[in-house]
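A short worksheet on the structure shown next.
Apart from one protein chain that is not included, each protein chain of the complex appears where it belongs.
Naming follows writing order (A and B), and every chain is counted from residue 1.
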Amino acid sequence: MDYTKLSILEVSKLLHDGSVTSEELTKQVLNNIKQKQNLHALTSVCEEYALKKAREVDALFKKGEKLPLLAGVPITIKDNINIKGLKTTCSSKFLENFVAPYSATIVEKLEQNYAVIVGKNNLDEFAMGSSTENSAFFTTPNPYNLEYVSGGSSGGSACAVAANLGFAGVGTDTGGSVRQPACLCGVVGLKPTYGLVSRYGIVAFASSLDQAGPLTKTVKDSAIMLNALTGYDEKEETSVKREKEDYLTSFSGSVKGIKIGLIKEIGSDGMDVEVKEKLESVIEFYKNQGAEFVELSVPFVNNALACYYILSSAEAASNLARFDGVKYGVSVFDAKNINDLYLKNRSNGFGKEVKRRIMLGNYVLSSGYYDAYYKKAKKVQKKLVEQFNKVFESCDVILTPTSPTPAFKIGEKANNPLSMYLSDVYTVPVNIAELPAISVPCGFNKMGLPIGFQLIGKKFSEKTLFNVADVYDSKNGEAK
Amino acid sequence: MITEKDVKHIASLSKLEFNEAEIEGFVSDLNNIVDYVNTLAKVNTDDVKEISNLTPLKELRKDEIKQSLSQEEAIMNAPKQKDGGFSVPKVV
Partner (left out) sequence: MKYDTVIGLEVHCELKTKTKCFCGCKNNFGDEPNSNCCPVCLGFPGALPVLNKTAVEYAIMAGLAFNCSINNETVFERKNYFYPDLSKAYQISQLEKPLCVNGYVEINVNGTTKKIRLNRIHLEEDAGKLIHDGMGGTVVDYNRGGVPLIEIVTEPDIASADEAIAFLETLKNTIAYTGISDVKMEEGSLRCDVNLSVKPAGSNQLGTRTEMKNLNSFKAVFRAINYEQKRQIEEIEDGHEIVQETLRWDDALGESKSMRSKEDSQDYRYFPDPDLLPVYISNEEIAEIKSKLPILPNELKAKYVSYGLSDYDAGLLVETKNISDYFNEVLTHISNPKLVANFIINETMRKLKDDNTNKIDAKNLAELLLLIDKNEISSTAGKQVFEKMWETGKSAGELVEQLGLKQLNNDDEILKMVLEAISNFPQSVADYKNGKTSAIGFLVGQVMKNSKGKANPQKVSLMLKEELEK
């Protein structure tokens, strides 16, 4: 039987009752990966590492040990997250040979939950992009149509889950990089509240916006993953100290009386007609389930994108300065002097988009411009946080599309950076406001490409998000 | 208006080198992006408090020694190493 099509919840039952072993499961997944190499969803596969873990878990199951839900379940990890002893390439030439000397805190947590990591997912280089076309190695196409993109930057993670190359993926979301590819590939993608999931060991892009998040087939699976990923980390100052919640208790099955907000400033400009239609059907669905809809005003929501490009580029320019080829990374050996070494290593090692962000970032931070750009963007951010806090006084969650369009063709936006950036227009305000949000699949367009909707919650309201999302997902999605 | 001179200066701060065509490309790309982000200038942020989300002194990390990497682990990814250290071209 092909177990790889199942959800985590389903396959976990079978593992726990002995119907299948982790080794068998892992071998099936590894086989899928081999069969679907043309998807380029993975930059590396760690077969030995995975089978070793799978066998360990099987031995524990046999002993009758009580194991967590994730035990024995094969998953994949975005290749900007460190796993000790394995390569972390960030899909960049610069790090193509870098072997991580330590593991990210979230990897330690997943391993404590006995998850079986089978490989690292392809991404836009250093997580900068919305299509995974910026990977230095290969693009990850859409599993539903190979001529289209899988979204980005966690395109590899989303594609892997959709193509059954693992039961979940862990991605990172800075401006939509978990939610948008999840949407384009027809899977569930969650960006937790900033500070809820540890950033330690995740290669930093924009420190004040990055959050790791799970990509799964169902909303309930997302809750299982979040349970494993959360927890205060003393190795990170921005990690939030709060009691761990059990997200599996989120599901009441009802949205009666739930207030869902619609932001009036989010117009339909640039929104694909079919995306708009699908959104309206989602609204109908929730109305029929007893939810109330309210109109809200978040005046600065359309300034979020500009804010994002300033803040994320500035922080990225600084975060990526450490890549100099001295401590690690690919380096030339014929540099005339240290300055020459830096110039050559960085120019050879980074791709076009990464260089673009570094240049923009250093421009906005440079002398004479810091006040007008970075400092100003920080102030706009604070106002946006205030405005969202205010609207959450009148609603429980906010509904928007995840992406203005379904997947676009590979190469279509590659030469127009600004148009690429605009695909983040609904997801970016969430990162800027440090809020949680989940993308849920809600059908396909005429071409068979997935469409998704986004639910945004107030800080630390993941339980509410899961509940509302699951009511739709369990009745319409994979898990029905 | 970002000029070629500006681009060259930023490239030098970024430790990136470009050919003439790339520099021209950046002049246009950066100007487009900056025009877009300039929309923030019109946004009213007069009442924003500067410093927020402070951590109290007493909650900071205690001064207790934690395990370091071994010298080997520290330099294992170095493209060029020597005598337990990272080798670079001579610096004054």
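Convention: a contact is a pair of C-beta atoms (placed from the backbone, for glycine too) under 8 Å apart; a residue touches a chain by one contact, two chains touch by 3 or more.
Just so you know, these numbers come straight off a predicted model, no measurement behind them.
Trainee: Among A:L14, A:L248, A:L262 or A:I338, exactly one should touch the missing chain; which is it?
Mentor: The single option touching the absent chain is A:I338.
Trainee: Among A:I8, A:A104 or A:V188, choose the residue that contacts the chain missing from this document, as touch is defined above.
Mentor: Answer from the full complex: A:A104 touches the omitted chain.
Trainee: Among A:I33, A:C90, A:A158 or A:V275, which one is in touch with the chain left out?
Mentor: Counting the whole complex, the residue in contact with the absent chain is A:C90.
Trainee: Using the touch rule from the top, list residues of chain B that touch the missing partner.
Mentor: Its contact residues with the unshown chain are 13, 15, 51-58, 60-71, 74-75, 82-92.
Trainee: Touching the missing chain, which residues of chain A?
Mentor: 80-82, 88, 90, 95, 98, 100-102, 104, 199-204, 206-208, 234-238, 314-315, 318, 321-324, 326-328, 338-339, 342, 362, 365-367, 370, 374
Rule of thumb we're sticking to: only the chains that are shown with their structure count from here on.
Trainee: Measuring from the mean C-alpha position of chain A to the mean C-alpha position of chain B, what distance in angstrom results?
Mentor: 23
Trainee: State the interface residues of chain A toward chain B in the complex, per the touch definition above.
Mentor: By the definition above, chain A touches chain B via 97-99, 101-102, 234, 237, 300, 303, 305-307, 309-310, 317, 321, 324-331, 333, 335-344, 346-347, 350, 355-356, 358-360, 362-364, 366, 372-373, 376-377, 379-380, 382-383, 417-418, 421.
Trainee: State the interface residues of chain B toward chain A in the complex, per the touch definition above.
Mentor: For this pair, the touching residues of chain B are 2, 6-7, 9-11, 13-18, 26, 29-30, 32-34, 36-41, 43, 45, 48-49, 52, 55, 61, 69, 73-74, 76-80, 86, 88-91.
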